[in-house]
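Shown here: the complex without one of its protein chains, the others still in place.
Chain lettering (A and B) follows the sequence in which the chains are written, and residue indices restart at 1 in each chain.
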Amino acid sequence: MAPEKIEALTSTRLKTDEMIINMGPQHPATHGVLRLLLTLDGEFVKHVEPVVGHLHRAQEWQGQNRTWFQYQALIDRVDYLSGMFTSWAMARAAEKVDGCQVPLRGEYMRVIVSEMNRITSHLLWLGTYGIDLGAMFGFPFYPFREREKLLDLLEAISGQRMMFNYIRIGGVQSEAPPGWFAKVSEFVKEFPDRVDEYEAILTNNPIFIKRTKGVGILKKQLALDYGVTGPSLRASGVPLDLRKTKPYSVYDRLKFEVPIHEGDGDTFDRYVLRVKEMRESNEILRQCLEQIPGGTADELRERRKACNSCGKADCSNCGGDLMIMAKKQNAGLRIKAGEGFDAIESPRGILGCYIISTGGDTAYRFKWRNPSFCNLAALPDLLIDHPIADIMAIFGSIDVILPDVDR
Amino acid sequence: MSEEKATDKPAQESLSAGPFGQFLLEHGIPSTRLADSCGVETIELEEKHLEGAMKRFRNSAEVALDLLIAVSGVDSPETFDSVYHLWSYSNSNELVVKVRVPKSSVAAGQLPTVTSLTPFWSAANWHERESYDLVGIRYVGHPYLRRILNPWDWEGHPLRRDYKQVVDALNDKNPHSFR
Partner (left out) sequence: MNPAVFEIGKFARLTVIWLSIIFGAVWAACWAVGVFAPALINASGMPTETASLASEVLRALVPVVAVAVFIPINAMFMVLCERRALALFTVRKGPNRVGPDGLLQTAADAVKLLFKEDITPHGADAVMFTAAPIIFFAPSIIGVLPLLAAASGNHELFRSVNLPTGIFYVLAIASIPVVGIVMGGWASNNKYSLVGALRSAAQAISYEIPLVLSIVAVCLMAGTLDVVKIADQQKDSLLSWNIFGGGALLPYVNLVVAGLQGNNEQVQAIMQHFQAQPLGPFAAVLMVVCCIIFFGIYITGACAEVNRIPFDLPEAESELVSGYNTEYSGIKFAIFFLAEFTNLFVVCSIASIMFLGGGHAPLPGLEQGFTEMLGGILKQLPGSKEIFSPGWLINSLVNPSTVSQAFWIILKTYSLVIFAILIRATLPRFRIDQLMAFGWKRLIPLSLILLIALTYLRELV
């Protein structure tokens, strides 16, 4: 709501006592266990204090007290909706410190699975955002239809639906099962039509537009000040996407656009941006499937019959770019001494990992830089002077995952 | 875990200042260059220079280190470090800034103190609270330095090397064990 409107509404009203309301940690709409201490004047928010940490699982402490190999399995829980990305951030930081080079096919596999993961994450966001706006049983389930297909595919390749533990330090865990690539390209073909379907329900829905346009404007300056990253930042018009600005992995070989919305940065812009991003991710997937060295897993298996899957690093069918893993995965996994920070672009923003290793089998210090944590810090400034009903519209639109905040 | 030697101990031979060190020198702020962390320039600043240096990094158009990615507290063997990872929104600059408070200078029962960046950089707010909560570095000038991840009445700072758990949930012999 525009500030003048708020002024017009508030100035003519009687001055009433402020009411303190405790939204959460058990509230049906906070996506987990966020507690917001709201000070309300009538229905308008005057002050907000987010209280986080209800889901604190000491992930950093565990990183320092588990071996590298053990900890790899835990980190998917940091952000359970984009487990591939947390694994990847940690793997990249560790590889950087270790100086280990991931084979090209491994990198492509990483991009494929994590872009699929990005789509599932955005789809879940789309569905739950509908619930936040009160479309109680309506369209939430349409996005879930596609998400289910993707999760099935990810399960087929990693063995788990959400806690994948697929991207490991040095590469990826395993080659895709037979027929997997064909199913992915089938999905890639039909997905744009499905996105059209969601847009048909939402983008021109008058009530949806009324609820989201001009609500929760995240000004560019405020976003920069708070270090907001990800789609929320790009909706405010800042073109920061690590895939483009600091291309990591194989993103410099792929042609894609980073959608940027030159609008006010309200909740509607954030919605539009995420939908565009899903389409872009789909495009990236399509290109990866074409470019991946060695082709599909089935083709590769055929090729490897020639050398009887020898697995030697100098074999033209098994080694070089066609490997997927550069480091032995066992309990003795060690990272060379050193410190390093690396970050990737997760569905929620810049997901970073700071590692100090002493060369032992555990880290000396493990630090996560979680996008949700940083984006949530900007929430109080967004909520001020909005009615209660908009709290969830705004909170939902910045796409915060509470385990990601609390770790 | 035993007192393993952290590798990021002060470099033996002094390195020549990198581009960001030079930039600071131009503004009359001394800094020490540490060993690069994975190819990223790493400098150590004295605590009193931290705020001035950060303001210049952030506001200068050429350097434009305006994205404070993370503030990490580290309990190194000899020092308490507050590590700042600075990135840029507009270019590919990267910098790691460390402020180290020697453990010998911290009185018993006191927390090491570092100047807070929150007053001029909101991004530091929650990161500093987290660092205070987990490592126990007190940021002077922080408007609301309160525990953020642990409960408000928690005792101790869990990511300290000398932290002892009051209740060891996984220890069978502990009478307070959950098992």
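Assume a residue touches a chain if its C-beta (ideal position, glycine included) is under 8 Å from a C-beta of that chain, and two chains touch if they have at least 3 such contacts.
A quick note: this is a predicted structure, and the numbers were derived from the prediction, not measured.
List the shown chains that the missing chain touches in the full complex.
Output: missing chain touches A.
Where the complex has a chain not shown, which of A:Val48, A:Val78, A:Ala93 or A:Leu133 is the residue touching it?
The single option touching the absent chain is A:Leu133.
Given the full complex, what residues of chain A touch the hidden partner chain?
9, 19, 21, 27-29, 43, 130-142, 145, 201, 205, 207-208, 210-211, 387-392
One rule holds for everything that comes next: only the chains that are shown with their structure count from here on.
Note which residues of chain B are touching chain A in the complex, please.
Interface residues on the chain B side: 1, 4-8, 37-38, 40, 66-70, 72, 74-75, 83, 85, 89, 92, 96, 121-123, 125-127, 130, 134, 147-151, 158-159.
Under the definition above, what is the set of chain A residues touching chain B in their complex?
52-53, 56, 58, 60-61, 64-65, 96-97, 224-227, 229, 238, 240, 245-246, 337-343, 350, 352, 354, 356-360, 362, 364-365, 367, 369, 373-374, 376-378, 406-407
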